[in-house]
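So that we are looking at the same thing, I have put the structure below in structure tokens.
Apart from one protein chain that is not included, each protein chain of the complex appears where it belongs.
Right, subunit A next:
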Amino acid sequence: MSLFRNIVFTAVIAGLLSGLLLTVMQSFSTVPLILKAEVFENAAPEAGHSHDAAPAAAGTAAPAADHHHEEEAWAPADGFERFIYTLAADMLSGIGFALVLVAVSEAFGGFKGWRGGLMFGIAGFLTVILAPGLGLPPELPGMPAAELGPRQVWWVSTALCTAIGLGLLVYTRSAVFAALAIVLLIAPHLVGAPLPPSHETAVPMDLYARFVNAVYATNLVFWAVLGTLAGVIRERFRAGEEVSAGTPAKLASR
């Protein structure tokens, strides 16, 4: 149980800090672009998905909480409330990713310091940002996309294949496994992500290009910091793990 507790402590601290950093980076990079895209989304209802609300000027559309599918669904008010929910979601994502990252690293012998943590962080970036992003690039609101369900299935399958592929590349030494790793890395892209019937959108392409760059840049920093922090903090939370290994001297000293 001490191992579980120590990993959770590590992941919570690393996730909270890197999630906070991610939110700060986003509020200067991706979030302003999302807000700009929502003006286009609201101005062109047919380009995106079901928006019945007739959009007026951008000024009156901004405070409206109904920028999504159903009128009655709750949404955080624009401004501070929305920022707080984004912060919470970023921190939760950071904690969730850190839990998986630390658990996987422990299964392969641990981070062994900040450098190993950084390497695992980069692997995390490749697994959940870069590889799925090759088929399903980051989207702005108002951009056309295929059905949500199949895209989520493709996203999860791609992340899983990439994780296993990277693991095989790093932790095996035989040529067969290396070849299998390459196959796993490219297979999702040969299958191909679900695509929308049309790519037509009211969102300007230069806005979109800046958004894609911002997503990759912020997430690379996020994952590097998340992994490094996890590697550093993991070293400090090892209390009780020797006891569970059953060393009699340690048990007696307690």
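Note that in this section a contact is a pair of C-beta atoms (placed from the backbone, for glycine too) under 8 Å apart; a residue touches a chain by one contact, two chains touch by 3 or more; residues count from 1.
We adopt the following convention: contacts and distances are computed from a predicted model.
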| item | value |
| --- | --- |
| Chain excluded from display, named as in UniProt, from "ATP phosphoribosyltransferase", "DNA ligase (ATP)", "Cobalt transporter subunit CbtB" or "(2Fe-2S)-binding protein" | "Cobalt transporter subunit CbtB" |
| Residue touching the undisplayed chain, where the options are A:Val24, A:Leu92 or A:Ala209 | A:Leu92 |
| Sole contact to the chain not displayed, among A:Ala107, A:Val176 or A:Met205 | A:Ala107 |
| Touch list for subunit A against the chain that is not drawn | 1, 3-4, 7-8, 11, 22, 26, 30-31, 34, 48-49, 68-70, 73-76, 82, 85-86, 88-90, 92-93, 95-104, 106-107, 128-129, 132-133, 136-141, 145, 148, 151-152, 155-156, 215, 218-219, 244-245 |
